[in-house]
Every structure is written in C-alpha cells, then in structure tokens.
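First the structure, in the form of structure tokens, and then the observations on it.
A single protein chain has been omitted; all remaining protein chains appear in their positions.
Letters are used for the chains, namely A and B, taken in the order the chains are written, and counting of residues starts over at 1 for each.
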Amino acid sequence: MTALAALVRRDIQVALRVGGGALIGVLFFLTVVVLMPFAVGPDLALLKKLGPAILWLGALLASLLTLDRLFAADHDDGSLDLLTMSRTPLELICLAKAVAHWLVAGLPLIVATPILGLLLNLDTDATVAVALTLLAGTPALTFTGMIGAALAVALRRGGLLLAVLVLPLSIPVLIFGVAAANAAVIEPAGFGAPFSILCALSLAGLVIGPLAAAASLRHGLD
Amino acid sequence: MRLTATGLRCVRGGREIFDGLDFMAEAGEALAVVGANGAGKTSLLRLIAGLIAPAGGTLALDGGGADLSVAERAHYLGHRDALKSALSVTENLAFWRAALGGATANLDTALKAVGLDHIADLPAAYLSAGQRRRLSIARLLAVRRPLWLLDEPTSSLDAGGQAMMADLMRDHLGGGGIIVAATHLPLGIAARQLRIGERVS
Partner (left out) sequence: MTLIDLANPTRFLSLTAKILPWLAGATALLLALGLYQSALAPDDYQQGATVKIMFIHVPNAWLSMFVWGVMSLSALGTLVWRHPLADVSAKAAAPIGAAFTFLALVTGSLWGRPMWGTYWEWDARLTSMLILFLMYLGLIALWRAVEDPSRAARAAAVLTLVGAINIPIIKFSVDWWNTLHQPASVLRIGGSTLDKAFLIPLLVMAVAFSLLFVTLHLAAMRNEILRRRVRALQMQQASLPRR
C-alpha cells in the first residue's frame, strides 16, 4: 500500500513541477472549446444546444492527448524496469499511475467545466449535469487511454498512434456521457439510465484497464 | 543462498544471443560477466532481472524468501538511472525505497555511504552523470535485496567513486549477498569470470 501511495505521490509531484503538465491539458480543453463557435458561429441558442457535446468532445481529446507520456517517460528513464521488479503487482502499479494521472489531468478538466459552460451559454443545471457526467466518465477515458499508452510504449510509438488506437474505444463513453448530459437538460427523467451506464463503463475500465496495460507492458519490455 | 542457471537461452528480435548457458553463484560470491560488445551481457542481466523472458532453460535463487520471484529479490543497476529530474535527491531515493518494498535501510545512511548527503535537498536535475550514478547506487543500499545485478557499475564514476563502489560490493558479499556484474573495467573486488558469446569472435 505504501508503494502505491508513494507512486501516486511521485507522479503528482512530477506532473505539477515539470512544465505544468496539468495546466496544459486544461489549456487544450479551453482552446478546443473556444474554437467551436468560430466553426459553428456565435449563435447562443445553437451553442447552448451543442454545449454538452462540445464540452464532452473537448474533455475527451484533452484527457487522451495528455496520456501520451503516461508510461513513455518512465520507460525512457528506466523507472519502468524497476517498477516491474517491485513487490507490488504490475496491475496495481498501472492502476496507481492511472489514478495519479486522473487527479492531475482529469480532475482539472471538471473544475474548468463551469467556466467553459459560461462561454457556451449553458445554464446552471446543464453545467452541473455536464460536470457530473464528466466526473463519472473521465475515469473510463483514463483507463481506456492507459491501454493505448502501454501499447504505445511497447511499440515505441506515441502521439497519433495512441489517438488512433484509443479514440474508437472511447466512443461508448462519449455516447452515454453526452446522452446523460443532454437528458438532464431536456427531460430529467431520462438521466438515470445513461448515467448508470457511464458509471458502469468507468467501473469496467477500472478492472480491464490495469490488466490490459500490465499485460502489454510485460510483453513490451526487453 | 545460491543462484543457479541451467541451459539459459536468450533470443531477441529473432536473433539468438546465447544458448545453453550454465552458471552458479553461491552466497558471498561475485560473477563478472565478460564478453565482446553485443555478446549479450546486458541481455543476461535483464533476463535474470525478469525484464526479458528466457527462450529456454531455468533460473533459480534458492534460500531466503522462496515465495518471491528472482526479480523481487534482485536489484538492477542499468544504464538508465530511473531518476526524476524534478524531484530532489532525497525524494528520488525515498520513492524507490517505498516502491520497491521489503526490508529497507535509513535514507541518510544510504546517501552518506555514496557521498551525496551534502546535496540531499537539491533537485536531481542539477546532478552530474557521476552523481546520478551514485544516487542510483544508493538505491541498492536503501532497500536490502540479496542479488545485485550491475551493468557497468563503475561507468562515469571517478577514482574515489570506484573505490567506494568496491567497498560497497565487498560489504554486500560479506553479508552473504550475490553480485552478477557485466563490465569491461576491473571491478575492484575478487570475482569469478563468466565468459559469454565465445562463438562470436
């Protein structure tokens, strides 16, 4: 347990001290959302309608792109070798890394959501709904993306390959996330079902993600 | 305690590195793995450390914590130092002490032994190559593991550092540890030679 706590702590420290890793994710999120009105026009009624979808797309891209270096940094400096030799199972190590990443890269996106909601003319209820669905759904994105990050290390490729591998896998999260957020705005009765599925996806990711990531890391090391 | 390898075979990228490798090391014994570049010295160490799966043969470390794998009882000191530049010297060492788990030793003692105690609070980014090496070596002392796998342990160390490393290795062997070191340079301790890759001239 101390080993996992130490790993979470180290990853958070490194992320906060080096180049504002967390800050860049939020900045990317902000930029993507700000770009949308330039494409669809400054029509507030339209933006309000598209708001949840825009926020979800932005959060999806931001959380996946920051995952790129999740394992690559530890692989490059040799940390990954030593982590596999620790007495803690590699699956739990992957889980701890995912948790640390979500805390520094996922959570700030949710905190930033109300401000972006303001830009997209969302009312309070809709903003809260989007933030809530992001809170339930972004762990699933992190766990799915983690598999891609592990594969990317094993294959010694990063960047776009990661996105191509992982984006299709994250479609279900996007579907139910936007569905739940929209339901909260249009007809609150329909919120429960997609939101439950979203939570289920995160829980399933919690199990599958670390297992798959550890498996691909084991094969990827040499 | 005894490290035994029988008929080890290592294949990487479709190329056979070595085959039918047998060796044995008793407690308190050091093995110096020698051979030409590309003979597979690093591969052998990584194979013992569990970082490469052997293509054949068996590897066993008998005595002392038999429920643990060989890798969980071994330290690997490789070319890459596994240090985070953003963390301080102490933070780096404290992390590995917690992450590797098992029996540990005092951080200050370990840092003093490698001669880094005076800069314990500086970020690792400011360390020279030799100092980074020393910090990696401190990891071997902060967590007690019986088998040390050392890849060119004295590289980038100055004369004082090499003498220090020799002392640390002697202490480790004296405490019943085993060392397998791949090196081109003299280790500074009595070691039995294990020559690999003879067929490649």
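Worth pointing out:
Basically, contacts are C-beta pairs under 8 Å (C-beta built on N, C-alpha and C of every residue); 3 or more make two chains touch, one makes a residue touch a chain.
Here the structure is a predicted model, which means the values were calculated and not measured.
When the whole complex is considered, the residue among A:5, A:118 or A:171 that touches the unshown chain is A:118. Against the chain not shown here, chain A presents residues 19-20, 23-24, 27, 30-31, 34, 37-38, 41-44, 118-119, 121. Hidden from this view is one chain, which touches chain B at 85, 115, 117-119, 122-123, 125-128, 131.
Assume only the chains that are shown with their structure count from here on.
Centre-to-centre separation between chain A and chain B, using Cα means, comes to 37 Å. For chain A in complex with chain B, the touching residues are 2-3, 5-7, 9-10, 13-14, 17-18, 76-79, 81-88, 221-222.
Within the complex formed with chain A, the chain B residues making contact are 12, 46, 49-52, 68, 71-72, 74, 76, 78-87, 91, 94-96, 98-102.
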